[in-house]
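These notes concern the structure reproduced below.
In this view, the complex is presented without one of its protein chains, the others remaining in place.
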Amino acid sequence: MPDKEVARIKIAYLGGGSRGWAHVLMRDLALSPVLSGEVYLYDINLEAAKLNEEFGTWIQQQPGAISDWRYYAVPTIEEALRDADFVICSIQPGPLEAMEQDLAIPAKYGLLYPVGDTIGAPGLVRGLRAALIYEDFAQKIADLCPQAWVINYTNPMTICTRTLTKVCPELKVFGCCHEVFGVQELLAELVEKYLGAPRPNRREIEVNVLGINHFTWIDHATYKGHDLLELVRHHIAQEGVLRPYTKEEVLSWNSYFACAHQVKYQLFKHYGVLAAAGDRHLAEFVPGFLTDEETVYRYGFSLTPISYRYQRWEEAPAKIKAIMEGKEPFKLEHSSEEGTEQMCALLGLGDMMTNCNLPNEGQIPNLPLGAVVETNAYFSRDSVRPLTAGPLPEGVINLVEPHVRNQEMIVEAALTRDVDLAFQAVFSDPLTTLPIDKAWAMFQEMLQATKEWLPGFDI
Amino acid sequence: MPDKEVARIKIAYLGGGSRGWAHVLMRDLALSPVLSGEVYLYDINLEAAKLNEEFGTWIQQQPGAISDWRYYAVPTIEEALRDADFVICSIQPGPLEAMEQDLAIPAKYGLLYPVGDTIGAPGLVRGLRAALIYEDFAQKIADLCPQAWVINYTNPMTICTRTLTKVCPELKVFGCCHEVFGVQELLAELVEKYLGAPRPNRREIEVNVLGINHFTWIDHATYKGHDLLELVRHHIAQEGVLRPYTKEEVLSWNSYFACAHQVKYQLFKHYGVLAAAGDRHLAEFVPGFLTDEETVYRYGFSLTPISYRYQRWEEAPAKIKAIMEGKEPFKLEHSSEEGTEQMCALLGLGDMMTNCNLPNEGQIPNLPLGAVVETNAYFSRDSVRPLTAGPLPEGVINLVEPHVRNQEMIVEAALTRDVDLAFQAVFSDPLTTLPIDKAWAMFQEMLQATKEWLPGFDI
Amino acid sequence: MPDKEVARIKIAYLGGGSRGWAHVLMRDLALSPVLSGEVYLYDINLEAAKLNEEFGTWIQQQPGAISDWRYYAVPTIEEALRDADFVICSIQPGPLEAMEQDLAIPAKYGLLYPVGDTIGAPGLVRGLRAALIYEDFAQKIADLCPQAWVINYTNPMTICTRTLTKVCPELKVFGCCHEVFGVQELLAELVEKYLGAPRPNRREIEVNVLGINHFTWIDHATYKGHDLLELVRHHIAQEGVLRPYTKEEVLSWNSYFACAHQVKYQLFKHYGVLAAAGDRHLAEFVPGFLTDEETVYRYGFSLTPISYRYQRWEEAPAKIKAIMEGKEPFKLEHSSEEGTEQMCALLGLGDMMTNCNLPNEGQIPNLPLGAVVETNAYFSRDSVRPLTAGPLPEGVINLVEPHVRNQEMIVEAALTRDVDLAFQAVFSDPLTTLPIDKAWAMFQEMLQATKEWLPGFDI
Partner (left out) sequence: MPDKEVARIKIAYLGGGSRGWAHVLMRDLALSPVLSGEVYLYDINLEAAKLNEEFGTWIQQQPGAISDWRYYAVPTIEEALRDADFVICSIQPGPLEAMEQDLAIPAKYGLLYPVGDTIGAPGLVRGLRAALIYEDFAQKIADLCPQAWVINYTNPMTICTRTLTKVCPELKVFGCCHEVFGVQELLAELVEKYLGAPRPNRREIEVNVLGINHFTWIDHATYKGHDLLELVRHHIAQEGVLRPYTKEEVLSWNSYFACAHQVKYQLFKHYGVLAAAGDRHLAEFVPGFLTDEETVYRYGFSLTPISYRYQRWEEAPAKIKAIMEGKEPFKLEHSSEEGTEQMCALLGLGDMMTNCNLPNEGQIPNLPLGAVVETNAYFSRDSVRPLTAGPLPEGVINLVEPHVRNQEMIVEAALTRDVDLAFQAVFSDPLTTLPIDKAWAMFQEMLQATKEWLPGFDI
C-alpha cells in the first residue's frame, strides 16, 4: 500500500447485513482516533445492509464518535470491492434453513453437534457451500482491489480463508477469531484465584498459540514469568474441578455458550497442553463427548438449538431500530475485538502482535505447508508475518492433522465439484462413527437438502 | 553374508513352540532342494519347543523330504541366536489370558474387535507388551548374530518390526504376512468369473501394494494387462454383491475367518482403491462396522471368540502327537507361504519380488520416514529393497496415517515406559469412541489386568 | 497396455537418423526371439532416416536375423508417433555447430569441459535447447500415443526426461544410460585381479545405484557376497594406483574416451562411495580437474575435441553404405545394451531389474520429489518401479543437489522462456568460477550463438 493517504480509507464489508460483527466494527471505527473513511456494505439481503447503513450513520452522530465514517449499502459486490483498502468478510454461508438441515439430518443418524459451523459433518458441508461463495469472492477481489487486505470472520474460518488463498495465492488474507481471547480470560481468572494478584488484562497473558481455528492449542502460557500451564495443572488437581455435571446445573446457567471447561481440562490432563476454544467447539473435534444429550450435560455444556439462532436472527432488526429510536439503551464504547487495531498496524500506524489464521509457511512445521493454521503473528505496515510456533506435540498432532486434511479436501472438493472427495472428508471426521454406507446415505441427504447452495455439483 | 557356505545354515526360531507357523516352515524346509541346516527352537514354553523338535525331526523322516534339517529345542535364547544366519520371530506377546483381557475389558465399554491383535485398544496394548519383548530380542540379536536376517511373523506386525529397527537400526529386518495373498486369490476368482479365463495362480495377479500391515491398499492390479480394479468396480455393481447379511448366513459358514468382503467393497466403492486384508482386520481400522454384534453380521463377518483360540491352543499338541503316531493323516507338501523362497533369495539363490514390511525409506513418500510400512520389495543376495509404491491417495492417507502415528507412539511409549503417551495412542484410535475419562478408565483396567507383562511401567 | 498383441509392436524412433544407438537397436531387434513389428524412423534429417531404413531392412536379411522387423523413414513426427507402443528418443539437441559453440565460448573464458553434453555451462545451455524440443515431443506423444512407453537416450538425459514428465506427468517415461555398466565392468576387473576368480559378467556385480545421470553413486557393491567397495579401497591403497599422469601417456591410449579412473578413485578416497560414470563426465560435476589441459592430463583423461565429433559424424554414412555393399565387415550379434530386454519386460515377457532414470517418488529420500534421478528399477508388464536406494551420504548430497536444482531450473526456464532463471542455473554450476558479470557475458554470447535453436526466448 505505497503512499496511501491514511486519512481516508475504503472498507468493503461483504455480508454487510451482518447482525453481529458489523455493529462491533461500527462502534470501534466511530471511536478510532486515526481512521476515517467509507464503509461499503454489500449483502445478498440488501435490506439488512441498508439497516446497517442507517445504523452506522446513526452511530457516527452519537456523542463520543471522534472519527469521520460514512456508510453506504450497495446492491452489487463490485461497487463494494472496487479500489477497497480493506475487505471484511462476515457472511452466513447459506441461510439458517441450511444450517438447520446440517444439524437435523446427522441428528437422525445419532450424531449431535453443539455448534455445527466448523467441523464434523455439519461444518464440512457448510464448508462446501462457503468455499463456493469464497471462490467467487477471491476472483472478484483479485479483479477489483488486488492490493486490499482481506479479513475473514466467517465460519468455517479455515475453509473460507483457505479458499481465498488457494484460488488467488497473491491475495493478502488473514482470518480472525476471538476464541483464543477466551482462554486468556480463563487464565487471568486463575491468576487472580491462585496468585493473589488482581485479575490481569487478558493481553498480559502471554501465550504461544498453535493449531487450527477452534482447535488451537497453548503449549506455553505465562503471566509476568509465572508458568500458567503449571497453574492449570494445580487447578484441576483441586477437589471438585473435574467432576460430572447435571442437566439441571447446566440449564441453570441460562446460556447456550457457557461451559464448565471439562472438555478442555480433561484434554489438558492427558495431553499436557491447553486447547484454547470453548468446550462447545472442542467437543466437535474429539470423539466421545457428544454421544447423547445426557453425556453433553455430564461434561457441563449444551447443544445450541437452531430455534435459538432463528430467534436471535429475527429479533435483531427490531432491536437496532429500537436503539436508534432511543427505546433501547446504547453505549458507545470500545469492544474487546482487535479489527481496527489490526487495520491501523497494516496502515503503518503502530505494530502489534496477536493470533490469527494464515496459510502455513512454516509456523507449524509438522502441519502441511499451505494449509490455514492459527498462530501468533506480527502486524506491521502492509505486512502480517506469523511467528513460528514450533511443532504440535506427537500426541496432539494425531488429533489435529486429520481435521487439517479434511478441511483441505473440502476446499479441493468444492473447487473441483468432487462429491466423492467431499464425502471422504466427512467420513474420516472422527465424529462420523457410522459405517460407510450409512455415512454415505446421511451425506447424500445433507447435500440434497441444501443443493440449491451447491451449484455445479452433480448431486 | 559374505562367503557363506550355503549348504548349511542356522535358523534361530524365537517362539519355537509355535503351533502354526513353525509347522508350515518345517514342511517347506523339508521339501527345499537347496537349503539344509539346523533350526534352533527357543520358547518360554520349553516343552512346546521340544514337541516341535520332535515333530520337525519326524517330518525329515517322511517320504518326500529331500533336504537335511536338524531341530534342537534349547532352553536359552542365547543358544538359539548365537551365529544364526536367520532369526524367525513368531511369538505370542503374552499368553491367551492376556489376549482375553485385551478383548473383554473394551467389550465392557462397548468396544468390540473381531481379532484384537493389530490395532484398536487391544492391538495397541498387545503392542506395548510385544515391544518390550522385542526390545530384548533386538539387543540380543545385535549381540549374538548381528549379520543375521530377522523375519518377523508376530502380530502386531508393524509394532514388532518397528521395535527391532528402532532399537537397533543396523539389524537386517523384515516382516511377512500372507494377508495380501488373500486379495490376490480374490482377484483371481474374479478373473475366472468375468474374463472367462481359467483361474490364475495368485502370483500372476500383479499388484502394487501400499499401506501398513493389515491395512494395505492396492491402487493398481492387473492380470495379463487387464485392469482388475476396473473388474472389481464391475463386480460390485452387480445386483446382490453389496447387500446386508444375516446372522444365520454368517453362522452357516462355520468359520470365524470367512467374510463376505462387504467392508472391502464398501471402502472400494468410495475410495477407488482396494484394501488388501480380510474384513475382520479392516473393520478394526475404520469406524462404524463394530458397533454391535448385529452390525458385524450385517456386514458379513464375525467376531473370533477367545474360547475358540483357547480350544485351538489346547488341542494342538495332541494333534501333533496323533500325526506322529499315524493316527492323523499327514501330507508333506509345499505351503503357499514364501519364507523359504525369501531365504533362498537372500542367500543368492535366485531373486524374487514380493510384498513385505519394512521401515519407510521413501517407498511411500507421504508416510513418515522410519515407520514400518508394507509394499512390494525386491529380494536378492543379502538385500531386501522396497519398490517405490508412490503416495497413498489424499482420502486414504487420512484413514491410514493416524494408525501409523499411533503405532509409532506405542513403540516410543514402550521404549520409554511412558504410560501417558501410550494412552494418547489408544485414545486417538478412531474406534475408541469413548469420552477421554472413560477411555482412560478402560486403559487403566487393561494395563492392570496384564501388568505382569509390562515390567518397568508405573501402573 | 491391456490385451496387446505382442507379436507385432510399433516403435517410433525420434532421431531416427541416429548414427549410433539406432544401429545397436536394429541389431538387437533382429536377434530377438520374441519381438517383431515396425520401426518408424523420424528425423529432421530425412535423408539420414532413410539411410537407416535401408540399413535396418538390410540387417533383417542377414543370416542370424530371426525376427520380423520392418523399417520406415517418415517425413512427419505424427506418422511416427501415431499409435506407437514404444517411443525411442535419441536426438541431437541442435547440430554439431551448436555444440561447437557450447564448448568454444566457455573456453574463451577459461572454462574447459571434456564432454559438454550434460552439465556445466555447455550442458545446461544444450539442455535449454533440448527442453524446448522435448516440450513438443511430450505434447505430441500425449496426443498420438498416450499409452506408449517412452525411452529416452538423449543427453542431457536428466533434462530431457524431466521435460517429458513435467510437461505431461501422465506419460510413461524412463531414461537409459549405459554408464553404470562401465563401473560394473571395472569392478569385475578388480574381482578377477584380486579375488582370483575368473572375470565375472558385469550383471553378476550387484550394485545399489543412486544419484543423477552421469553423477550416479554406488554405496553398496557385491559379488557373490564379497564387499567390492572394500576391494576398491584395497586397490587404491596399492602403490601406483593413485598417481599423476603425463600428456604422453594419455595420448598414447589413442582414445578420447579412455581414462585412468583417477577422478573416480580420488572421490572414492574421500567420500567412501564410488561414482559410476567415467572420469570425463565426473570432472564436469566437481570443480578443480579442468583448470587447464595440463591438469586434465595429470588426472589421466582428455578433452574430446569437437573436430573428432565432426569427423565421426561425417564418416558414418559412408561406413554404413560400405557395410551394406560388403566392403566393411559386419557381424550380427547382441550388444551389451538392455533396450530390447526392457521392452520385453514391459510387454509381460519376463521381469527384470536394472538401473534407469525416473522422477523421484521417494527412491532417494533426500533429493527433491519429481526431479529425475537414477537408481535401480524393477521392470514388469506395463510397469517400471524404482527400488528405493536410500539417501545419499551427507557429504555427497552437497556435490549432487546443486546440480539437481540447476537441472530443475533449466527445465523451468525453458518451459517459461525465462532467461534470468536459466542464467542463475549456469552461474551456480560449481564449475562456473567466473565473477557474475563475466558469467553473464559468457552466457549471453552462448545464447546469441545458438539463438535459432531457442525460439521464444528474448535474447
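Letters A, B and C mark the chains in the order given here, with residues in each chain numbered from 1 onward.
Definition applied: a residue touches a chain if its C-beta (ideal position, glycine included) is under 8 Å from a C-beta of that chain, and two chains touch if they have at least 3 such contacts.
Note that the structure is a prediction, hence the values are computed from the model and not measured.
Taking every chain of the complex into account, the chain not shown here touches A, C.
Interface note: of C:248, C:333, C:394 or C:458, the residue touching the hidden chain in the full complex is C:394. Considering the full assembly, C:288 is the residue among C:95, C:288 or C:456 that touches the omitted chain.
The residue touching the chain not shown here, chosen from C:58, C:194, C:245 or C:271, is C:271. One of A:33, A:63, A:198 or A:225 touches the chain omitted from the figure, and that residue is A:225.
Not every partner is drawn; the one left out touches chain C at residues 242, 266-267, 270-272, 286-289, 291, 295, 299, 394-395, 397-399, 401-402, 405-406, 409, 412, 420-421, 423-425, 427-428, 430, 432-440. Seen from chain A, the chain kept out of the figure touches residues 1-4, 206, 208, 220, 222, 224-227, 348, 351, 353, 361-365, 369, 376, 378, 380-383, 385-391.
We take it that only the chains that are shown with their structure count from here on.
A separation of 56 Å divides the Cα centre of chain A from that of chain C. Annotation for chain B: no residues touch 2 or more other chains.
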